[in-house]
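With one protein chain removed, the remaining protein chains of the complex are shown where they sit.
Letters A, B and C mark the chains in the order given here, with residues in each chain numbered from 1 onward.
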Amino acid sequence: MEFLRDFNKPHTCKIEYIINETPTVRTFVFSDTIMSKSLPGQFAMVWIPGINELPMSIMVSNEKNKAAFTVRKRGINSTALYNLKPGQNIGVRGPYGNNFNIKNGNILLVGGGTGLVPLMRLLKFVTPSNNVKLIIGASTQNEVFFENLAKILLKNNVHDIIITTIDGSYGRKGLVTDVVSELLNTTKFNGIYTCGPELMMFHTIKLAVSKKVFIQASVERIMKCGIGICGSCSMNENLICKDGTVFNGNYLLENNEFGFSYRDKSGSIIKYTSKV
Amino acid sequence: MEFLRDFNKPHTCKIEYIINETPTVRTFVFSDTIMSKSLPGQFAMVWIPGINELPMSIMVSNEKNKAAFTVRKRGINSTALYNLKPGQNIGVRGPYGNNFNIKNGNILLVGGGTGLVPLMRLLKFVTPSNNVKLIIGASTQNEVFFENLAKILLKNNVHDIIITTIDGSYGRKGLVTDVVSELLNTTKFNGIYTCGPELMMFHTIKLAVSKKVFIQASVERIMKCGIGICGSCSMNENLICKDGTVFNGNYLLENNEFGFSYRDKSGSIIKYTSKV
Amino acid sequence: MTPNLFTRIGPISINNPTILASGILGISINVFNRIYESGAGAVVTKSISVLPSDGYDGPNMFSIGDQGWLNAIGLSNPGVDNFSKILKQNKKIPIVVSLVGSNEHDFVNMIQKLRNMQILAYEINLSCPHVEKVGLDVGDDPDLVYRIIKNIDSITEVPIIAKVGLGSTNYLDTVRAACDGGADAITAINTLRAMSIDIETMRPILGNKIGGLSGKPIKTIAVRCVYEISSKYDIPIIGCGGISSWQDAIEFILAGASAVQIGSIINYKWLKIFSDINDGIIKYMSKKKIYSIGEMVGISKRF
Partner (left out) sequence: MTPNLFTRIGPISINNPTILASGILGISINVFNRIYESGAGAVVTKSISVLPSDGYDGPNMFSIGDQGWLNAIGLSNPGVDNFSKILKQNKKIPIVVSLVGSNEHDFVNMIQKLRNMQILAYEINLSCPHVEKVGLDVGDDPDLVYRIIKNIDSITEVPIIAKVGLGSTNYLDTVRAACDGGADAITAINTLRAMSIDIETMRPILGNKIGGLSGKPIKTIAVRCVYEISSKYDIPIIGCGGISSWQDAIEFILAGASAVQIGSIINYKWLKIFSDINDGIIKYMSKKKIYSIGEMVGISKRF
């Protein structure tokens, strides 16, 4: 009777097994037909019983009817999730949000950190005729993950996986945007898809839009309800959970909050401090 | 969107026209696809705005998608309904209850007063192969109604309509049960259907059961909810609104309330005073 | 060990935790018997008053959709004298007699007339939300509640259940007054005051205009009340309000209820609901390796 389930109520699932991706990132696999069918860019609200509920992009699993979450430990909530053991319960509701619109031909994926999660699901949806370039950005070698998974998911595609690390310990030294900039000069892309730190996305979008290349980004904001009610995810006139999370790059560039400020849990506007 | 209607909430309908059946009985016709399709024996809860709600057998209309109620004025509630004018509103919910099981072959219908209403609907469901005898009982000539309607409804059937009046002013003088008793000696019936005053039904059933003839009666009790919740319609272990209103005669004879007592609006048991 | 549905509500023991709620089908001894045979652990009668009452004009009950109902029956009942005749016939059914009245004398009067009958418990209706001077009008006055329960307690050995609802005072004060007066258990909750207007005729639909909301819509409110009462007081609770499945029954038990009452859902699921709920509870207990209802009561408060 899974089809009768209320998408908006936490549905309890057992964690079946856990993959250690890096010293701070783990993937938690569970069985759930509905989540397993979610589209790239969609997210779930994940209840960590006794702790909190967090929005999480829905990660692919290579097993049928299974899905996963890939979590970096940051604050107490994500750390509590990170520390769960196989057999423990989480609650999931969703999937929520819209999804990437995958173009034919040459596509470029630009991901940083757990922003790679929706891109891995996107790889599940590419067709053999897609020529795929994927840039994985990380701070240092042992924070790089999903490289092997991406190879497997792309085994039927002409593809290129480029790693960048800020300290140069693995792949190219530098930022993903350096690579984006170069590739835009050499390749004509039919679509670019990015998810990761907002300033990384902001910069990537500016590069793509200046070349008039179609680009979409999946945006993160604090999400308390995930269903277009509480307003915590507002960015100008948009509710990220309902209008997004995926937006076209040129739309985002017209927005005077994207890349400049976000709202904290109280809804107060906080300016990004780093320079773009 | 009529099919999405909540059967259990009063649905407002306008009275379209009114037929005067006798000086104390009127038929109120209204448009309602759902009610027009109800089965013989089924009833509706009829809201008379500002007054009360009463159970009423659903009367046939000769127009498509229409139904009717035939009301005798008795207490203030039925009198308020009786006094409604065309264009005024009533609320209807239902149809409720089970229905008569119409046998093939020779059938006999025995009705008294507004108890004829479900029998008129039954006539709409007889097949041309049914040979139908209908006994209409009334106290006096100008309380006889539905005779012409019955003729029209039975135009494709071999049939016989017998009227009895207690004062002999029209048809045969006497009680319907006198006729039933005679007919049972001369005709082999495949089914007998009765609705009317309880003691009339009780007597008719006893006659039929003694001859081992299949007989069904539609039973009336005070009904406050019509949906098997309030208990006001209980008769021994049965809830008339939910288990009935139609019961087999031999089942009713085993019941030590049917024919002997009923419950008033407070639920107190009242014995029938007339002799059976 | 196999799971067992037996449950104890203070001094009251029943074979399974599903109880027919008051006012539902509850005046005929033969109907009670049928419900008992369908699997109910016990049945509660319609609330009985000193004198017979015809109740309100209709509409008395209708659906508001989504398995929610409004009713204003108006506590129609045959009165204690007529009802005692009905009750005398009881041999074997665990019947809880619901009583409604305006003051201690009404209740004492009725209980004296019900002496020596086969009665599992009295349920004192402090919570009908739409009849004046009884029900919630009493429940909203904790001093009166205390006096009523105390007086009843002094004249009968039969266990006393106080049925509370949400009125115009803090219902937790009513619970305390009932506990202090000597109540053995609490039933929570009754229907909630509500109304519907027909936009075609522009009139309130219920004959009494205002009535009580029951069924699914009130479930989360009822669970909250059971949880609050069981968090605050040490008295057994019977959960009631919008229970429509075994999952709902478990939710009430985890919130702190030792048994549950089943009302409006009977319209949809008819009498099979009792065995359906009991079967579901047994399967859940097996899966969770829980062997008695008692073990489950109030577990959610641990978290």
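To be clear about the criterion, a contact is a pair of C-beta atoms (placed from the backbone, for glycine too) under 8 Å apart; a residue touches a chain by one contact, two chains touch by 3 or more.
Treat the numbers as computed from the prediction; the structure is a model and nothing was measured.
Chemist: Among the chains in view, which touch the chain not shown?
Modeler: Looking at the entire complex, the absent chain's contacts are A, C.
Chemist: Among C:Gly58, C:Gly74, C:Pro217 or C:Pro236, exactly one should touch the missing chain; which is it?
Modeler: Only one listed residue reaches the unshown chain, and that is C:Pro217.
Chemist: Which is it among C:Tyr233, C:Trp270 or C:Tyr284 that touches the chain not included here?
Modeler: Answer from the full complex: C:Tyr284 touches the omitted chain.
Chemist: Quickly run down the residues of chain C that touch the omitted chain.
Modeler: Residues of chain C in contact with the hidden chain: 64-68, 70, 166, 168-172, 192-197, 199, 202-204, 209-210, 213, 216-221, 223-224, 227-228, 247, 250-251, 254-255, 284, 299-300, 302-303.
Chemist: So which bits of chain A touch the chain we can't see?
Modeler: 6-10, 12, 45, 47, 49-54, 77, 89, 91, 93, 224-225, 227-232, 234-239, 242, 263-269
The rule is simple: only the chains that are shown with their structure count from here on.
Chemist: Averaging only over C-alpha atoms, locate the centres of chain B and chain C and give their separation in whole Å.
Modeler: 36
Chemist: Residues of chain C that touch two or more other chains: which are they?
Modeler: Residues: none.
Chemist: Hunt down the residues of chain A that sit against at least two other chains at once, touch-wise.
Modeler: none
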